[in-house]
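Removed from the display is one protein chain of the complex; every other protein chain stays in position.
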Amino acid sequence: MLYYTLKRLGVAVLVAITVSVLSFSMIYLSGDPAVALAGEGASNEDIENVRRVYGFDQPIIVQYGSWLVQALQGNLGHSNYLKAPVASVIFERLPTTMLLGACSLAFALLLAIPLGVVAAIRPNSILDRAALSVAVVGQAMPSFWFALTLILWFGITWRLLPITGTDSWKNFIMPSMALGYYLTPAVMRLTRAGMLEVLSSDYIRTARAKGLRPMTVLFKHALRNAIIPVVSLAAVQFGFMLGGSIVIETIFAINGLGYLAWESIQRADLPMMQAIVLVLSIFYILLTFLADMLNAFLDPRIRVA
Amino acid sequence: MTIDTAKAPATMENQEPSPGAMMRKRVFSHWGFMIGAIVLIAIFLMALLAPYISPGDPFDQVLSRKLIPPIWSDSAKATWDHPLGTDHLGRDYMTRLFYGARISLLIGFGAMLISGVIGTTLGVLAGYYGGRVDMVVNFIITTRLSMPVVLVALAVVSIVGSSLTVVIWVLGLLIWDRFAVVMRSATQQVRALDFVTSAQALGCSTPRILLTEVMPNITNHLIVIATLEMAHAILLEAALSFLGLGVQPPEPSWGLMISEAKGMIFFDPWLITIPGLALFALVLSINLLGDGIRDVTAPENRN
Partner (left out) sequence: MPEKPDSKRVLEVRRLNVEIPVPGGMLRPVQDVSLHVDRGETLCVVGESGCGKSLTSLAIMDLLPSKANRTCDEMQLSGDNVFHIGERAMSDIRGDRMSMIFQEPMTSLNPAYTIGNQLAEALQRHRKVSSDEARERAIYLLEKVGITAAASRLGQYPHQLSGGLRQRVMIAMALMCGPDLIIADEPTTALDVTIQAQILHLLADLQREFRMGMILITHDLGVVARIADRVAVMYAGQVVETGTADQIFNAPQHPYTRGLLDCIPIPGKTKRGARLGAIPGIVPSLVGHMQGCHFASRCPQLHEACKMKNIDLLPTAQSGHVCRCLLTQGSDAAARKAEGAVS
């Protein structure tokens, strides 16, 4: 277990370093970052100034080194648009996005796992086919269109829910649905496939041969094993959802990280963009690492090796 | 205990139809495959014949005729001149929808090709060689997965500047991960089979083995992933365009059309519904086709 943890941790750190290199070099995509940072119509003198201040005149490796040292100390740069440290702005916005992500995940899991279980109990039944159709349809719906359709129905036609903002918990219902539904098909299919496999396994027959109640067999013996891959998927997808929150937050005007990212892109606020990409990537790496650990915890074959 | 199905009556074997006929039968009896294929062909024809079947010009603005509702609405303004109405600049919506299909298909196909080449190369190499190569490829995949696609695509497009070509390349360079993952495991499976071992024993060169022994046996996986990724690329392009960083106006991208209609959701929701439904139909048909191909080529892999 210790070896397993260390190995996973090592990979995670390596990936994090690679991602930091990539997000650092993102600003070089435009050619000369000094020109890009100085903005349109800047004089040559301004550009040279920017070049010196940001250290673009130094070798790239030195630039990366100093950037990394700064980043590790929590200094992710300075937003020249907001005139504020990037890190503090990001951490101000992060909780909102996390809350949205958590609500979306909860929505997806609460919908998908029961559906997957029910579909697996009666494979090829009408219910199973209906659930699969919902999954197929769901996977084909563009999230922003789904979000707008929700607004159209719940916000405008029926006037049940507020359309924008983050004032109350009601504000989070539609965004959570819009962000979470995309995850539902994958979780449902995985739950269904896992349950189908587990339900036909020998140990389920053993559990039934012991005379255990159907509910005990289903939940204690079957779901417990079928849920293990779902946990990994959920953790991974949580990371994807934070990335996808940019679309949803923009539509619902939720003042989170995604909205910040969109604003920064509009304003060509390079340090902010860079930092958001880095933070979300690191967050994702952390999540997959935690998912591996959780997996090991749930599966004694990994935990007690 | 399992029931031994291999013990089929001996008389059945003589009447068994040829593999080709069986395949045709499976294809035509698979409703998902058929619906997907028909819808996709319809959209493809729509895109191909857009200049000939469109009622108007996609860029022609007639401000006096703006926001005409589609013909099924009760409004007196509805007219057969504009079956799907017009947008806020008075452009014929049906025409823009037809031309939009070109953009979606082009981007979906282009991004799928690029990502397919990258992902398949990485996946096949990792699966075939294993060991260190596998480790490195796995690492690249993990790194790629940890970067949020939409955000990175947006950032890169905003830095580099947006155009159709840029969007295709950015998406192609970003979404190869599933190709790599699936091709890797498929190659691992094929590699362990006897005919690859015997080709190695015969002294065939590695490129030759990869091309003549491995590739043909993983093509059905490749096609399935290709359809999925094409759908994925189309959805991503729509999202980018919706956020204003994909295809630029006045091009008629479906995502952009929804974006432009955002502000009119209160009074003219059909402006959002129509391109949304088109996107939905296109992605759904590609997914159905992909699922269908998987079921038809490898019926044992169902569920």
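As written, the chain order gives the labels A and B, with residue 1 at the start of each chain.
We take it that contacts are C-beta pairs under 8 Å (C-beta built on N, C-alpha and C of every residue); 3 or more make two chains touch, one makes a residue touch a chain.
Because the structure is a prediction, the values reported are computed rather than measured.
S.K.: Using the touch definition up top, pick the residue from A:164, A:201, A:232 or A:295 that touches the left-out chain.
M.R.: Spelled out, the listed residue whose C-beta touches the missing chain is A:201.
S.K.: Decide which residue listed in A:52, A:170 or A:213 touches the omitted chain of the complex.
M.R.: A:213
S.K.: Which residues does chain A use to touch the chain missing from this display?
M.R.: Touching the chain left out of view, chain A contributes residues 201-203, 205-214, 216, 221, 224-225, 298-301, 304.
Quick note on the criterion: only the chains that are shown with their structure count from here on.
S.K.: In angstrom, rounded to a whole number, how far apart do the mean CA points of chain A and chain B lie?
M.R.: That pair's centroid distance is 23 Å.
S.K.: Can you check the complex and tell me which residues of chain A touch chain B?
M.R.: Listed in rising order, the residues of chain A that touch chain B are 11, 14-15, 18-19, 22-23, 26-27, 29-30, 36, 123, 136-137, 139-145, 148-149, 151-152, 156, 192-193, 196, 236, 239-240, 242-244, 246-247, 250-251, 258, 261-262, 265-266, 268, 270, 273-274, 276-277, 280-281, 284-285, 288.
S.K.: Going by the contact rule set out above, which residues of chain B touch chain A in the complex?
M.R.: 32, 139, 142-143, 145-152, 154-156, 158-160, 231, 235, 238-239, 242-245, 255, 258, 262, 265-266, 269, 272-273, 276, 279-280, 283-284, 287-288, 291, 303
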